[in-house]
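Take this structure first; my questions come after.
All protein chains of the complex are present and in place, except for one that has been dropped.
Note that the chains are named A and B in the order they appear, and that numbering of residues resets to 1 at the start of each chain.
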């Protein structure tokens, strides 16, 4: 390993993504669907409109449509290829250093499965421990309730602004929009989140949310937008990453130093001790967790682990999977409040928002093991070409394709298209540090969409009907099955194909659904005879 | 029905027969390694030094006799005029410098800390395999904010006593009731085109002094 050549992954808190200032999507149960005009822009960016209470799936086009635009965006493709291949190779080296990686992976999976199996028990234990340590625990069933709880807590402090450390959970619920509606300014403090927020953009990667932006764009953004939010960028700002980081440091420092309220998520919550853990790189997390008087952490209920000792697994697997580092620059662990050190008030908001519905699905529940490392994004050939925005959710890539349709349901075009946004190549499963069999869950969710079946929505078990859009496909599959289940008929069909070829029928373009194939590829030529005829002739079978 | 009851009810229906975990079930197969390789104490310290340096911390070694002069030099080099000192830092550590000491009081504001140039602390322990320092708010380390706001952190690690091999060896030595800060190199970001930049919000310079026995 060289000392200088390593360039450590993406420097940031990995626990979540920034929310776009304008941009969102989310769980829509019973909420207004007014907002949302997000469509795939020509440059592959989706500018959906966000609203308080969560992302609106209706704001996003189906995956293939968004991906079509992204695939044609050469700059986006180049940025993504560079980013994913760089992190991919480093991750492989970092993981290769640990001879017991497979055992750590199995143990991480086992701890998470055990916790999910007894989630009620561990959440109660966590609540007790946090309360005993001076914290206050709140429960939120959905995005709207979580936003109400947090907004009320901020209002009670009398403050009009909060500093936020990157949190996917708060973006999932549209918290910044809710705070804005209540007259509270929420400042994202992670560098990439700041870039996304200033650009009224959406994040496109879990670890490197602004990966779709290059340095010149960022410089322009800082020059024109920083002044509207606080300390302006220096007039002579150039586009070197060091200069841009320095501008962000100065801009955000004044906010950190005066902030009275901090909002975070968490990577882990320890049930036995009530300890919360935030893993990050830049130090904005430490600022938000340490300097304000009031700290509010919004955390999905699946983030609990039973014991402090369990962290020995995840603190080894998360950094190596995420930024490909042996350890990330900063990890903060806190338990309730501490006299004289850090916030004097700590509120933990435990968020359901579709997680218990996901837990009710025996195949799909493994997605709740996710520790948000983003390794699956970096190895995914589909993500690399479609980009994060095409996934229409705070959770992009393979994990998003299995998590989003479970958290939000599959009523919308985007959510029903996500399980099909994969070749099932299995690279994501291979690198997952908690062994989520993403292809298995994808196939399971496809089944729910094309054939219908039992699901749980809002705690209620219902049976969803097969999606209408797949009716023709369903009929074709049924017809094919009847053919394939009768070798006599199959043989007749094969002979028909061979005869058609002998008569010169070799279409270059197919109509209907076949057109998607012949758009870019020739059909294989039909052989003179099927194999079974050769066998019958040559081997007398 | 409260939201809490509703969520707990959903969980119990989702997993079928909800019951507290049996003692035997808590037994997750922990057949992973508790450390990666066996090292002598000196090798462990060398590995820590190598990994700290790889993560762009500046690593120095000193014995007790040389410590005051080394700390004096580390503060003088960047031109520090003020240094914040945790309440329990051994007096003699800073006997080789006349940089103005700022005591951290409960009333010290973040703005005041922002005007301080450097901070000198001890640590709770260090992890060789990952190149990590852990602070737990003990008197020689002080409140979390003093190692965060100043731009220059000098951290003294007593070697080999404070150095463990691995993360699994570190956790049992730490008290989760205390606020814990794990530091592996200076603050960093690679958010812009994956170009690494040291120091965004935390201290941009991290000096680590490995303080050996006489």
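The definition used in the following text is that a residue touches a chain if its C-beta (ideal position, glycine included) is under 8 Å from a C-beta of that chain, and two chains touch if they have at least 3 such contacts.
The criterion applied here is as follows: contacts and distances are computed from a predicted model.
> Which listed name, "Carotenoid 1,2-hydratase", "(Fe-S)-binding protein", "Chemotaxis protein CheY" or "ATP synthase subunit a", is the one UniProt assigns to the chain that has been left out?
Answer from the UniProt record of the missing subunit chain: "(Fe-S)-binding protein".
> From the touch rule at the top of the page, work out which displayed chains the omitted chain touches.
A
> Could you tell me which of A:97, A:254 or A:430 touches the chain that is not displayed?
A:430
> Who touches the missing chain here, A:197, A:316, A:406 or A:422?
Once the missing chain is taken into account, the touching residue is A:422.
> Given the contact definition stated above, which residue among A:124, A:443 or A:464 touches the chain not shown here?
The one listed residue touching the chain not shown is A:443.
> Considering the whole complex, not just the chains shown, which residues of chain A touch the missing one?
That gives, for chain A, the contact residues 63-64, 67-68, 71-72, 362, 381-382, 385-386, 419-427, 429-430, 440, 443, 445-451, 473-474, 477-478, 480-481, 484-485, 487, 490, 493-494, 497, 513-514, 516-517, 519-524, 526-527, 529-532, 534-535, 539, 541.
Heads up, the rule we're going with is that only the chains that are shown with their structure count from here on.
> Mind checking the centre-to-centre distance between chain A and chain B? Centres are C-alpha means, answer in whole Å.
Result: the chain centres lie 30 Å from each other.
> Spell out the part of chain A that touches chain B in their complex, as residue ranges.
1, 3, 6-12, 79, 82-83, 86-87, 97-100, 103-104, 106-107, 110-111, 114, 116-121, 123-124, 133, 139-141, 145, 189-192, 195, 208-211, 214-215, 218, 241-242, 244-245, 248-249, 252-253, 256-258, 270, 273, 275, 281-284, 286-287, 290-291, 301, 306, 308-313, 315-316, 319, 323, 325-335, 338, 340-342, 350, 352, 356-357, 359-360, 365, 456, 459, 461
> Write out the stretch or stretches of chain B touching chain A in their complex.
Where chain B meets chain A, its residues are 2-4, 6-15, 18-21, 25-26, 28-33, 36, 51, 53-55, 106, 110-111, 114, 127, 129-132, 137, 143-145, 148-149, 167-168, 171-172, 176-197, 199-203.
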